[in-house]
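Removed from the display is one protein chain of the complex; every other protein chain stays in position.
Let's turn to chain A:
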C-alpha cells in the first residue's frame, strides 16, 4: 500500500536504481561463471584439447564454406533485387551478447544479457540465436538489457508458416510451473493440418511486421483447435528446447538507411 502511494518519480528512480545496482552483481556472477568454465577447460588433458581443437577446426572449415556460399547468394540476391528494382531489405548489425540471467519462471519468461546502452542496444530490437527468435529487448540499462522471451505472454509477432505467405499471430503462452514454455498461434487458416509429428508446420517470422526480418524460426505447431470466430484454428507452438539453456544471443540492431544524396 505504501509503495502505491509513493510518487511516480520516486518509484521510477527506485526501479531503475534497482537494476543498475543489481547489474554489477549479475555481471560479476556471469564473469565468475565464465572463469569457472575457463578453469574447468584447463583441467582437460592435452589429448582432449587436441581433439576439441580438431573438431573446432573442422567446424570452422565448414563455416568458412558456408560463409562463401552465403556471399555468393547475397551477391545473387543483390543482382536480382537490382534487376527487379526492388528496395533492398534493411540491414542489421548483430551484437553478440552473453546471457547473464535466465528467468523462466511462470511470471517473467525473460533473460538478462550482458550488453546495454554501452553497446547501443535499442528497446524493441529483435534478439535471435542459432535456433531462431529468442525475443525482443524490452528494457535497456547501462550495462545490461532485459529481453522478453518468445514464451512471454506480452510478446506478440506476425508469423507465417514456412512455405506459406498468410500472416498469423504468434503470442507467448507463458509456462505452467515446472513445465516447458509454449507459444500460442492465432488466425491459422483451416487448410493447415498437422500431418504427423515428424513434419509439423514450422512457424517463421513474416517480415511484414517491421520488427523482425523474415524467415526466422519461431517454433513448430504441435496442436490445433477451433478458433473463437469459427474461421481459423488456434494452435499450440512448441518452442526450441535450447531456449532454456541460452548462453549467448545476438541482438539485431537495424542499420538506418543512408540518406539519399
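Assume a contact is a pair of C-beta atoms (placed from the backbone, for glycine too) under 8 Å apart; a residue touches a chain by one contact, two chains touch by 3 or more; residues count from 1.
Methods note: contacts and distances are computed from a predicted model.
Visitor: Since a chain is absent, check the UniProt entry for it and pick the matching name: "Secreted protein", "Penicillin-binding protein 2", "sn-glycerol-3-phosphate transport system permease protein UgpA" or "EF-hand domain-containing protein".
Guide: For the chain missing from the view, the UniProt record says "Penicillin-binding protein 2".
Visitor: Taking the full complex into account, find the residue in A:208, A:241 or A:255 that is in contact with the omitted chain.
Guide: The missing chain is touched by A:208.
Visitor: For chain A, which positions touch the chain that isn't shown here?
Guide: Missing-chain contacts on chain A: residues 153-158, 165-167, 169, 171, 187, 206, 208-212, 226-232.
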